[in-house]
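Excluded from the complex is one protein chain; the other protein chains are retained at their positions.
Order of writing sets the chain letters: A, B and C. Residues in each chain are counted from 1.
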Amino acid sequence: MSVRAPVKPSAFEAGETVELGRFKRARRAYGFDEVALVPGRVTINPEEVDSSFQLGILRLAIPILAAAMDGVVDVRFAVEMGRLGGMAVLNLDGLQTRYADPTSVLQEIAEAPREHINALLQKVYQAPVREQLIGERITAVKRAQVPVGVSSVPAHASRRAALVQEAGADCLVVQGTVLTARHISRSYEQLSFEKLCASLSIPVPGAACTTRGVLGVGVPQVTATSDVAAARETWLHESGRRVQVITDGGMRVGGDIAKAFASGADAVMVGSIFAGTTDAAGGGFHWGMATPDPNLPRGTRIKVGRRGTLREVLLGPARVDDGTQNLVGALRSAMGVCGANDLREFQQTELVIAPAIQNEGKLFQQAQQVGMGT
Amino acid sequence: MSVRAPVKPSAFEAGETVELGRFKRARRAYGFDEVALVPGRVTINPEEVDSSFQLGILRLAIPILAAAMDGVVDVRFAVEMGRLGGMAVLNLDGLQTRYADPTSVLQEIAEAPREHINALLQKVYQAPVREQLIGERITAVKRAQVPVGVSSVPAHASRRAALVQEAGADCLVVQGTVLTARHISRSYEQLSFEKLCASLSIPVPGAACTTRGVLGVGVPQVTATSDVAAARETWLHESGRRVQVITDGGMRVGGDIAKAFASGADAVMVGSIFAGTTDAAGGGFHWGMATPDPNLPRGTRIKVGRRGTLREVLLGPARVDDGTQNLVGALRSAMGVCGANDLREFQQTELVIAPAIQNEGKLFQQAQQVGMGT
Amino acid sequence: MSVRAPVKPSAFEAGETVELGRFKRARRAYGFDEVALVPGRVTINPEEVDSSFQLGILRLAIPILAAAMDGVVDVRFAVEMGRLGGMAVLNLDGLQTRYADPTSVLQEIAEAPREHINALLQKVYQAPVREQLIGERITAVKRAQVPVGVSSVPAHASRRAALVQEAGADCLVVQGTVLTARHISRSYEQLSFEKLCASLSIPVPGAACTTRGVLGVGVPQVTATSDVAAARETWLHESGRRVQVITDGGMRVGGDIAKAFASGADAVMVGSIFAGTTDAAGGGFHWGMATPDPNLPRGTRIKVGRRGTLREVLLGPARVDDGTQNLVGALRSAMGVCGANDLREFQQTELVIAPAIQNEGKLFQQAQQVGMGT
Partner (left out) sequence: MSVRAPVKPSAFEAGETVELGRFKRARRAYGFDEVALVPGRVTINPEEVDSSFQLGILRLAIPILAAAMDGVVDVRFAVEMGRLGGMAVLNLDGLQTRYADPTSVLQEIAEAPREHINALLQKVYQAPVREQLIGERITAVKRAQVPVGVSSVPAHASRRAALVQEAGADCLVVQGTVLTARHISRSYEQLSFEKLCASLSIPVPGAACTTRGVLGVGVPQVTATSDVAAARETWLHESGRRVQVITDGGMRVGGDIAKAFASGADAVMVGSIFAGTTDAAGGGFHWGMATPDPNLPRGTRIKVGRRGTLREVLLGPARVDDGTQNLVGALRSAMGVCGANDLREFQQTELVIAPAIQNEGKLFQQAQQVGMGT
């Protein structure tokens, strides 16, 4: 499962559109809150569904990756994530590779008063990344014999590739705000995704992060995932090879994760939910960007608290009923209710468009029963 | 009116769909807040409409069932419900059949501090169900010569069937989170709905409860009811037999109940509205699940207060104007305004899609008048 | 302009529909908040548009009627309304015709503590209507040589018709929750609209009031008005006679009134806005129903305050910028911006569907400018 050529970018071609104005047409795009899963005609015992995920030669029992956020993933978190059956992605451009002992920096961020936090974040990320620390961090996780991914900004991805593969990383994620098959600049050499893939034997996912408010850019996640899934199918048809779609962003509860798979994803990447675990590196806080842009910040420190252990969040038992704990249990229950034996079947499950109820703050509590008297 | 074969599950076949993304299409589904009834061209005096409901050999003056929730139905409540013209459904897997005197347990739940409630709920439901109590509870209600239904989880439904029929129950509801015509599991024997129906002379409705937030599963109630009603019509056409559609979930006011019938229901089941009566077992509280799932809780204790008697809620006079009292009066008034002589005609009444007004918290006060000067 | 036959009730025939579920289809209906007027290509000086309204032999400078609410219209209010160029409708089934001196009752309502208000309202409306007072009230308004309408429940409309015409009323509004061309009841004789119209020389409008929350019934006002306007056109085509469409309900600001005309209305009836004037009978309060239903209340006392004089509300100058004052100025400005010389032309103006902005509570402040550089 290694792909050497970039995916044909046909994902965003016009589908059904409506008129925005006489100069412009647009598609309607959908987010998690706007859709719901439809129960199947046949249901399956949740304990018997297969929710595992294959990434390259790696088989993960849990199809969930921990996002490369400094408030989430450090060595200890990555080991726990791997032990539970998933995989964490370590940020190679973050605090873990800039400081030999990042603990005190993390604590400083957690304790800084609100009015100093942006300045502090910009300061602490000015320390240089030390290549030696990259190797040490990967090795530390691998010592526990669990899988681990790493994440790099495009600019340094090629240079770091051999190093991370040698250190034992199972996956390299290339992550940036401007990541496409082709990026144009006169001022610096561009990353060749194609060359990078050819030089490595481990999987290389790419990710692009955008923010709707600041830039106005952003396709809601259900439509975005579905579009990329369609591109995967096109590519499979053309090349005979199947790439994996990992969707990341906006999932806040187990139901959202289930919807991501039903939209076409092969795996999901979760960040802020994990930031709220007692295992997270950030001590109950997270901040949006791997490397804050000093001129155009698009994410600042957010307090998420520490609501449970990573084990509780992933595998339960849930101590709350708001969907933020036992994510895997929820996913498997949803698969069972929808009659999906595995994630491939679950990608085919039916969705309906059903806007979230915004009344009285009970967004997630529309219990429903339909009975048939005989 | 007894049905031996499972209903043909064609309800959720694709109707009109739109593109979610290139990989996926979906139907738009609708909830109560999104529709409104259209006044008829002919109107009828509300006192003269027929709102009765026939379930098997039973004719209920009030087409409303009380849901099998421990915070709602005990013997005393069931007797009052029956006397008023409806029917309560008693939860056979709840506190009433686990404790000879459930009163003190119910009081403990009502008085527990918020941080202990989940643990308490899980503890009290670990006491075993005692078959002897099942018979006693049913007999106690029947002594008042009113109809009563009972509800069982699928796993025990077959075993309990003869017992409850003998004790005099008028209806057996089989209720679970995974209830379809066919359920797959290698680890336990499945309930055969067909066999169960064949072994009993009382009606056997089935119900499936799902939660949108935790699992992401859930079709809004207007669409769900309409789909099941369409399946009823298909089955009537194919078999010559008409099954009854009982819809349950999400109805908070009289207007919602009227919309449920207009969507195609033959009867409705109501839980949380009744939990707020002085007659309810829960003392002003209810909790979602009949049998809480210790690993994936999907409903915790909710305080609803005690706003009126069951009689006031069902038959009025209403002391409030928010639609939560005199449900039957509201239903009959709506039937009259829409010109429906009985519930079958009311199922044919016109609905419009008209999103609820979310401004200023006055969700239920869009009075409307259209006059024609001459 | 007198119509003897009931209007052909084709208004609510199915137009464009979508699938609610497989059993049911529905039209999408629209309210004021969901539409906006489109500026015209030609604009007109607002001081030169004609916003007058012809009702029978009566020509009103202001196409706005004051609704027959006890919290709004008494003799003094009706005189002021008439002097300003509009017409008030006096409630013949309200406090003004039950009490020789209703002032103390109105004061009692305004001062009653919240918990006693429903009981008080039901008590004060149990005093009988005195026919003598009906004549006295009408005469008192006519003494000021201004037009006045009266409103009656259907049950008493025929009996009172001659009396009110003799006393000098300019218009009789027949108003009830169940008013259609045909109403069915075995227990009381029905009002014959046709006969009533034939017996009078003054105009007879009919109005039906429904409440969405309690009964679930209600077509949003833009669609309802447009449907009735279509029926007017059909009737005009078939009979050669043009009836007047007066729309009432849900208008809170001048912009809503303008939209009502653009939806097809010939005049509007306004209640709660006027309740907030210093001239209103209710002293800063209003209550929904003319005659409260003791079993199913659908409107209780609402405090609206006293925000300005009736003159300010109708003709300005507005002292606030929220659209609740200078309603006629706003209507005329809107007509000018849309290039409509009179209300008939304004009925043809273009509307767009443009959901209200719900952000930050600034529902009514989306200023817009589109410029073209040259």
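Here are a few things to note about the model shown:
To be clear about the criterion, contacts are C-beta pairs under 8 Å (C-beta built on N, C-alpha and C of every residue); 3 or more make two chains touch, one makes a residue touch a chain.
Note that the structure is predicted; figures quoted are calculated from it, not measured.
The absent chain, not drawn in this view, touches the displayed chains A, C throughout the complex.
From the set A:T43, A:N91, A:S152 or A:Q221, the residue in touch with the chain omitted from the display is A:Q221, counting the whole complex. When the omitted chain is restored, the residue from C:L20, C:L37 or C:A68 that touches it is C:L37.
Of the listed residues C:A112, C:A155 or C:A230, the one in contact with the hidden chain in the full complex is C:A230. The set of chain C residues touching the chain not shown comprises 11, 13, 15-16, 27-30, 32, 35-48, 222-227, 229-231, 233, 253-259, 262-264, 316-323, 326, 329-330, 333-334, 336-339, 347, 350-355, 357-359, 363-374. Residues touching the missing chain, restricted to chain A, are 1-3, 7, 9, 12, 14, 18-24, 26-31, 33-34, 55, 118, 171, 173, 175, 177-188, 197, 203-221, 223-225, 228, 231-232, 243-250, 266-267, 269, 288, 294-300, 356, 358, 363 (touch as defined at the top).
The criterion applied here is as follows: only the chains that are shown with their structure count from here on.
Taken together, the touching pairs link the chains end to end in a line with two free ends. Chain geometry summary: the mean Cα position of chain B and that of chain C are 39 Å apart.
Listed for chain C are no residues, as none touches two or more other chains.
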